[in-house]
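Scroll down for the structure; my scribbles are underneath it.
All protein chains but one are shown in place.
Moving on to subunit A:
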Amino acid sequence: MEEDKKWKERAKIRKRKRLKREEQQDQEEGGQKRGQRRGQSHPEMEEKTEEEEARRGGGEEDRERRRRSRKIERTTRMKRRKRRQRRRKRQRKRTKSPEELERLKEAVDERKKLITTLRGKPWPMRKKLESQLFVEKYEGALGKGRGRKLYAYKVMMRKKWMKFERDLENFKTACIPWEMKIKEIESHFGSSVASYFIFLRWMYGINMILFSLTFGLVMVPEALMGRPYGSIPRKTVPREEQASAMDFAVLWDWGGYAKYSVLFYGYYNNQRAVGWLKFRMPLSYFLVGVGTVAYSYMVVIRTMARNAKEDGGGDDTSFNFSWKIFTSWDYLIGNPETADNKFASITTSFKEAIVEEQESRKDDNIHLTRFLRVLANFLVLCCLAGSGYLIYFVVRRSQKFALEGLDNYGWWERNEVNMVMSLLGMFCPMLFDVISALENYHPRIALQWQLGRIFALFLGNLYTFIIALMDQINLKRAEEEIVKFNMTAWQANLYNGTIPENSTAPPITVDPADVPRGPCWETMVGQEFVRLIISDTMTTYITLLIGDFLRAVLVRFLNHCWCWDLEYGFPSYSEFDVSGNVLGLIFNQGMIWMGAFYAPCLPALNLLRLHVSMYLQCWAVMCCNVPQERVFKASGSNNFYMAMLLVILFLSTLPAIYTIVSIPPSFDCGPFSGKSRMFDVIQETLESDFPAWFGKVFSYASNPGLVLPFLLLMVLAIYYLHSTSKTYKHANLELKKKLQAVSEELIIFMSLPHLSSRGRHHFSKDSRDSRHSSTSHPVVQGYRNGRGSALSHSQIPPSTRPPAPRVHRYQPGPLPGHPGQPASRKQDSSLSSRSR
């Protein structure tokens, strides 16, 4: 008996496996082989059962044998029936009708669309994975039937494309640097400090692109394909300077060999096409200069647009408490100390908000406050004026030094301008901070004022610097005239006046180092910017080391032997100044944009500087700073710093554009030497490199008669878009007001006395809670269930809750009129003016 059972079970298992195998093979291949295989299996099975019977046989167990044989017959009959059914099913599956295929296709397509949005669905993972399995299961089946090859091909291409996209995403995220560092900072300091580092990383990305443009399209072609060092005068160190050209002091000052290299404008040759590629060097130089600015504009504006979309409408004070509760905890925090700080700051902000709610703010002595604020602003203006004058004075002095020869003076005199600017940038913000104590503003407003003042300071300094630079440029140009004049005399001297001008004798070769050189004002401008950036960087790092690191060391180790507790009182550990650092970063980038045209090495330098800054500041923040006690963002919108960046971008490209457009280039250095204006290179390219009709089209297009109407059209378009956006904002505001009015009316309606009699048992003792406990109030439910169903509310049992989506209930305009209500609503209107 047992053997019998075991044998049967084993046979069943074997059969099941076989059938499964056959089904799978069915779906892949045709149905021919299947029939053969099954034909084989039947006799096998029947043989086995017959064998069993034959083995048993025996007199005593006749009855049992018969029972068994009947059982076996029954089971084999059932099995045969099942086999037949399965065969029929498979046949049905095998030859699907086109309609079924269509339906299946639609189902699969629907699921596929679902899958593209699968990530954004709030389902548990198992449900999401099931949808995927569905598609995979039926995709294979769809591959048969008419048009299957095309469908299968499309499916394969789509799969390959998805795989490619996924790999691209993987690659892109693998390229993002410093992820773990930022995570550590986030968990220790919260998201506001980390936002500075994320901003720094974003800047690094932009500078990487700028660097690749200038390096790849300007520096490398000139270095590889242009004339080598020493072949022409502009590429050679003049004879007088050659002795000191390799000195470290000279190199550090960006003179000597550093000046006569691809790092600066003056090295580039004005040959129209260089090398075997016929690379248009001057054109490339010009276009890269324009391209860096255009790319920067594009990136900044795109980021602003993305931030604006996420913001959804800017500052809104109508959800004060709600936002405090639901958005104040920073989920990034992983450090217990930071968490404690965060709890404390949240508690403080709640307490402040509660106090503001309960008491009206006492405006005591508003005149004193106003006077103090005016005084503070006056002091700040004095500061700004003073710093502007100081820079101007120092620049004049440096010009005097330059005229007298820089060798007479020490290091300070040579770098006076840069050092003064950097020191002003360091100390004036602290001064502004002290002055703002007079003003007694709310911390967020005080922060905005502070940022505004620092912005004005940096801007003032930068523009004073540029004005001073313009003076120097004019000086250099006057010098150039003299040199040009002397040049002719020198050339005549060279020929000793013996050979007439129009002779064809070979010219005397002069060593390029000996040719008299014009003062290259462009290289001078580039050098000034590079020096400024270097001194700025040095000042920042030294301030960091002294202000943060040294202070932390002193506080830590002197605390044992000091009268008062250094860690809690003055000076204590410093906090990371997010806004100050962000401003510094923005201005640094502004200087890069200004000087990049004249010194192609600037983006490379900035890249190096940002790289070092990242590591240094990450280390300093983790080592020397404590988390901030009160965290105030400068504005609710993320676009505040982006807007500043955009303003700086605009203001820094203005001087560069002015110099390009109005000042003629030097006659003997740079890629535009010999032209009357730098942008003539475009004209030249159009004439020589493009077919004739292109030039004609372009000249028509640049005709003022066409350009002016186009400008007018753009102005009109801007006006139109501005007015439509204003109307949208207005409509938005109206809808918001209506929404508030609706909810107010509802609240008032529910608290009316004749309604409360019905649901009195639902109301709690506190009248204010009446709103909240009326969830199961029948009238309210009836109200909610739509128009004209006033009478149906009595049928709804009080304990049910209405279903979730209630969008259809928001109806701006008059409330759905219940027949019995108009009179009572008129009563309501007088009450509805009560503020919430």
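Going forward, a contact is a pair of C-beta atoms (placed from the backbone, for glycine too) under 8 Å apart; a residue touches a chain by one contact, two chains touch by 3 or more; residues count from 1.
We take it that contacts and distances are computed from a predicted model.
Comparing "Golgi apparatus membrane protein TVP23", "Cell cycle checkpoint control protein", "Calcium and integrin-binding family member 2" or "Tubulin epsilon chain" against the UniProt entry of the hidden chain yields the protein name "Calcium and integrin-binding family member 2". One of A:Ile13, A:Met78 or A:Leu129 touches the chain omitted from the figure, and that residue is A:Leu129. When the missing chain is restored to the complex, the residue among A:Thr347, A:Asn559 or A:Thr724 that touches it is A:Thr347. The chain not shown here is touched by just one of A:Glu9, A:Asp62 or A:Asp167, and that residue is A:Asp167.
Check A:Val218, A:Leu263, A:Val288 or A:Ile333 against the missing chain and you find that the one touching it is A:Ile333. The set of subunit A residues touching the chain not shown comprises 115, 118-122, 124-126, 128-129, 132, 163, 166-167, 169-171, 173-174, 179, 182-183, 186-187, 191, 195, 310-313, 316, 318-323, 325-336, 338-339, 343, 346-347, 350-351, 353-354, 357, 633, 636-638, 739, 742-743, 746-747, 750, 768, 771-775, 780, 784, 801, 804-807, 809-810, 836.
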